[in-house]
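Here's the structure we're looking at; comments come further down.
Only one protein chain is missing; all other protein chains are in place.
Our next item is subunit A:
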Amino acid sequence: MTRLNSNQVIALLLAVVSVGYLAMAWQIPAFPLPRPIDSDLFPKVLGFMLLGLSVLLFLEKPQAQDVPEELDPEEQQLPLLLRPWTRVVITALALAAYALLLVPVGFVLTSVALVFGLAAYYGYRRHWINFATALGVVLGLYLTMTRIMGVYLPTGVLPI
């Protein structure tokens, strides 16, 4: 069996999404009063367009720009925790943790931890400068937003 290329895999995924989208579009309830077009028409048109475009994408041969470039082989030899894709995954997890801890722990602590932790993880070794920058920027942002712009930010465990 021939292996699917990247465009074909994405096209199949998009086709599934468009079918699901169309199924949801058909469930949009009709407005009680008759109108030239109702809330469901536009989504149905979009769903069919995406389906049609998925078919075209399936038939389109991927160009060089449609395929991810090879990653630096030197970076691939690094310990697992420092490899390029691991960096992306860990950053994503750190951001998810930040989102979940922001309210209970507070803006200042979580933000300083995020900036300091990620910069150190990405390879910045001057820890004092890192900490001072993280604290300075975060406090600056906090004071600007809360005191000048009147935007509430969660204080969490700190009494500020």
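Assume a residue touches a chain if its C-beta (ideal position, glycine included) is under 8 Å from a C-beta of that chain, and two chains touch if they have at least 3 such contacts; residues count from 1.
Note that in this section contacts and distances are computed from a predicted model.
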Name per UniProt, for the chain absent here [options: "Chemotaxis protein CheA", "Tripartite tricarboxylate transporter permease", "Coenzyme F420-reducing hydrogenase, delta subunit" or "YwgA family protein"]: "Tripartite tricarboxylate transporter permease"
Absent-chain contact - pick from A:Val16, A:Ala96, A:Leu143 or A:Leu158: A:Ala96
Touching residues on subunit A - with respect to the absent chain: 6, 10, 14, 21, 24, 28-29, 31, 35-39, 42-43, 46, 49-50, 53-54, 56-57, 60, 62-63, 65-68, 71-72, 75, 82, 84-85, 87-88, 91-92, 95-96, 98-100, 102-103, 107, 111, 114-116, 118-124, 126, 130, 133-134, 137-138, 141, 145, 149-153
